[in-house]
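Missing here is one protein chain; the remaining ones are kept as they sit in the complex.
== subunit A ==
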Amino acid sequence: MAQVSLNSIRKVYPNGFEAVTPSSFDIKDGEFVVLVGPSGCGKSTLLRMIAGLEDITSGDLHIAGRQVNHVDPADRDIAMVFQNYALYPHMTVRRNIGYGLKNRKTPKAEIDRKVEEAAALLNLSDYLDRKPSQLSGGQRQRVAMGRAIVRDPALFLFDEPLSNLDAKLRNQMRIEIKALQKRLGVTSIYVTHDQVEAMTMADRIVVLNAGRIEQIGTPSEIYHSPASTFVASFMGAPPMNLVQAQFQDGAVRLPCGTAVLDAPTSRRGPITLGIRPEDVRLGQGQTAFDVHLVEELGAHRLLHGQIAGQPFTAHVVKDTIASPGAHVVDLPRAALALFDTQTGARL
């Protein structure tokens, strides 16, 4: 049984702006789903509709088999972690974590026990009597997590919970959240615009663009077979190379004339080629690659330059010596993805 099911969920804001076009997907019990997309694509809107903080314009939302379109957020059996933590500044950590339980008329002794338990799980036991202002960013984030897990909800919702932390702490919290979620087995929906977070944390990724779902799939599906040029260029750092080419004389040819792929003679017109930087073979083949800049990243290097006048990046392991200048590369057929130039859809 699907734990969460969205059926043609749509959001039109009162000013007439359609922030989410009708979208449908199901989330399995215990699954960790990441909604990812650029700023303004409607991730938060979608999440907030699931939370009940935003009205659903049309469509059906089910959580644990129950239609919840018009159910109050408090009664949806969800918990949410916000970007700015949203801790109650005047309450101690203990009261912050226990507030939701208290509102649900949980007996005092049980609140205490559950708060202690959650605090122990999150390494917060020493801070229970502090106010949020006396905590570091990471600790605050953990308190926000504590507030969510203490209630034992059917569904966790996260709205960019790590974006206020520095890079190192973010990596650490990312792992902690993921581990915690696996341990508790709670279905989770996680919003981020950071594709690294999406790739590393998700069981499944939902890529959104301008209020539309571009692709749903496991991280590896999304990475290795992007459904559109948008997904290809959004996911992966550096993103997939996209090069404009033409069907010509029974081959797909780059503007410089190099044939990279055989094709039926009957086909004509433009096409977009995609290839991941790490699939490019440096020093083989006969495609000219003009390197402008070598980016040294320790374990590997990124070569930035141009192929046939179009920006192109290649990823090479650290032992490969490469310097700016003219090189040749091979674009292995198996690694090439073909996209319709006009619609951006994968062919």
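The working rule: a contact is a pair of C-beta atoms (placed from the backbone, for glycine too) under 8 Å apart; a residue touches a chain by one contact, two chains touch by 3 or more; residues count from 1.
Following the convention adopted for this analysis, contacts and distances are computed from a predicted model.
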Name per UniProt, for the chain absent here [options: "Ferredoxin-NADP(+) reductase subunit alpha", "sn-glycerol-3-phosphate transport system permease protein UgpE", "Carbon monoxide dehydrogenase large chain" or "Phosphopantetheine attachment site"]: "sn-glycerol-3-phosphate transport system permease protein UgpE"
Chain not shown: contacting residue from A:Gly100, A:Gly137 or A:Gly285: A:Gly100
Option from A:Asn7, A:Thr21 or A:Gln83 whose C-beta touches the chain left out: A:Gln83
Residue, one of A:Gly59, A:Pro73 or A:Gly137, that touches the chain absent here: A:Pro73
Chain not shown: contacting residue from A:Gly37, A:Pro132, A:Gly146 or A:Gly274: A:Pro132
Hidden partner chain, residues of subunit A it touches: 51, 53, 72-74, 78-80, 82-84, 86-91, 99-100, 103-104, 131-133, 147
